[in-house]
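With one protein chain withheld, the remaining protein chains of the complex are depicted in position.
So, chain A:
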């Protein structure tokens, strides 16, 4: 039964390998992709159900006891994130055949797609800090291949920058693991957490914590380290942008959540206070970026930064309600960012350009697409019946209880500007003069995955009563690291 924990890593890995054998037979590859991704979704759903009902699954690989071997820990947070990953990966798999030209699909797109899922699931499930590094590299390698797939001039240019910044932060990650190993003498997360509380020199551990935060902040595109992200996420095909926007930065923020709720909790007054300020600055600068551009893909890419800021804010405040809010917002944001990238990709395809100044009046030709964008804007900004609202409300309650008013004001203001940045696309692209020479293209197959993701997002908002207890139990679990340590080292 405990092998259930490793299946969400193994299935996409095997799928990727199998699909590498016959990349040119597109019909077969597409069918197999859908079969594998739905199978994996079912497995992830079952393991989520199992973990929420029967407690965490700990898998000691190769039967080596916990601190000596690599362990796979499927606790409530991990399985929830793996499930969300698979939901939006499924949406992307159904969108890909419509969006990608055949030439790109033939060059191993689906193989890299599955390797990306492998890396992301592995990073969510691992219980070993060096193994986390390896899974980071697995997903980054797949993302290097995906970002440059097709080899356009602009893609090559942006991917060079993307590879360099990620290589730099990976090497810093290795250095930080070296520091940590030199100080506590282990790379198993539970044992690190146990020893961090016993070590005398707390100062060096705080320094290592900040170094690790720097590494994850590069991956998650937080305030001073986000400059590489918007352009490199805007240039690839929409389905690849959707995978990146919804998964890669979220792996970075998940690592921050994990490391700073489990390991480095000895100087909360210092580290977590810094987080709140960085979160506030990320919101401001991300929104400024989103308002500064007329490229609709870049608008969505810039909107990732304030969203990551909101999640980090919850970790910074670090009480029950704020952490619940951060987790709720994390799940909500993965889904809505994927659907927004797919939607904007469809709009750019339909309009023939992603420059907002060059098209208007699309509502006459694509009324359904227009109203989808309208609803997504509301979901993203957190208008009450939708899912963004619940997460933000919990974050507000949590930080007001802690009397952190400045960041609350920044957050509310930036929510308003996020709404404006999406509505700008709606007002200027869909309203306005009808262009009579315009020839509409069919977009039917492309809207179905977007509708599915949006429906799920709306359900997250309306069915909050149904989901909130699970989120609350996750945050209770996260706030008491003894749960994790005991489960791993004594289970």
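The rule we apply is simple: a residue touches a chain if its C-beta (ideal position, glycine included) is under 8 Å from a C-beta of that chain, and two chains touch if they have at least 3 such contacts; residues count from 1.
Keep this in mind: contacts and distances are computed from a predicted model.
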(message) I want to check something: the complex is missing a chain, and I'd like its UniProt protein name from "Protocatechuate 3,4-dioxygenase", "Ferredoxin-NADP reductase", "Na(+)/H(+) antiporter subunit C" or "Electron transfer flavoprotein subunit beta".
(response) "Na(+)/H(+) antiporter subunit C"
(request) Would you mind spotting which of A:49, A:64 or A:168 touches the chain that isn't drawn? (result) A:168
(message) Going by the contact rule already stated, which one of A:46, A:130, A:277 or A:459 would touch the omitted chain in the full complex?
(response) A:130
(message) Considering the complete complex, identify which of A:4, A:79, A:146 or A:177 is in touch with the unshown chain.
(response) A:177
(request) Consider the whole complex, including the chain that is not shown, and state which of A:60, A:273, A:355 or A:435 touches that chain. (result) A:355
(message) Could you pull out which residues of chain A are in touch with the chain that's been left out?
(response) 130, 133-134, 137, 141, 144, 148, 151, 153-154, 156-160, 163-164, 167-168, 170-172, 174-175, 177-179, 181-182, 187, 231, 293-295, 298, 353-355
